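The complex appears here without one of its protein chains, the remainder shown in place.
Right after this comes chain A.
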């Protein structure tokens, strides 16, 4: 009857979003292939390299995972902030300053390595919170645009960071612009010999589970979702909306900061960033792909990392520019984000599914 029909439509809608995703990816690759065909004489081998490349050696595959770790942190950070409908892009700055903070702790803190690492990551998180908290507090206090403010704030973070780096951490004896080396043992170790894969992968897994639990299973998460879905409704049901918004910005910033710290202690032995790493923006992209669900963010992060490493391999093996991959990435996102994509077909099927239904609107 009508009830089952609704359940059927609901189920169908779920299938449809998967189908749409697959078709979007396929079309994106097809267009990319056409572009490749113009820029190389061997488009097939180039495409093969792009796909197979990341799997050809263990080292390459682990590079995919290494790349996915900071992406996942960034995705989670943005996810928590977006859940409150705040387009706060300060994760970028939080990531950068978090990395710097952890580097400074790793250089100077005379503690046993494990304690140093914990302290470094924790302080990195706090710094991330501070950075992302600024647009948040300006929004709830003075209703300023968190989007504009956070974009500008990222540059403030970059130059303050660079200033601090020059003042306290720069190693004058280094041939390139880098900090003093981290103290012995203050790093996230090495999981598989001959790769750079580090224990940060476990940390990020913990954060994925934690974030998902937080958003969907705790009282704060439920309030956060309510406020994000409908601010007025949140106020009406008696939720302290400003508190919830601030909480989500601080937590998002914390995740970004820890992500920066983990990247620094996992992949480097000296701080050497002189520009924003770009993870904050990647975080936005991942949330579009993962539909703002923390459980899908690692998958999206893996996919993006896989594409990027594949591109790198393709670039080395053939004459296709690695920029092609940026095009593929952009095309997938445009198609996934376009709500109306395949909508006509969707509607036709829904009509067919409901045909013969005798239950009316209810």
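By our rule, a residue touches a chain if its C-beta (ideal position, glycine included) is under 8 Å from a C-beta of that chain, and two chains touch if they have at least 3 such contacts; residues count from 1.
Definition applied: contacts and distances are computed from a predicted model.
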item: Undisplayed chain, where the name is taken from the UniProt record, one of "Glycosyltransferase", "Amino acid-binding protein", "Class E sortase" or "ABC transporter domain-containing protein"; value: "ABC transporter domain-containing protein"
item: Hidden-chain contact residue, picked from the options A:237, A:295 or A:330; value: A:237
item: Residue among A:9, A:299 or A:321 that touches the chain left out of view; value: A:9
item: Per the touch definition above, residue among A:83, A:139, A:198 or A:223 touching the missing chain; value: A:223
item: Chain not shown, touching residues in chain A; value: 3-7, 9-10, 12-13, 217-219, 222-223, 225-226, 229-230, 232-240, 343, 346-347, 350-351, 353-354, 357-362
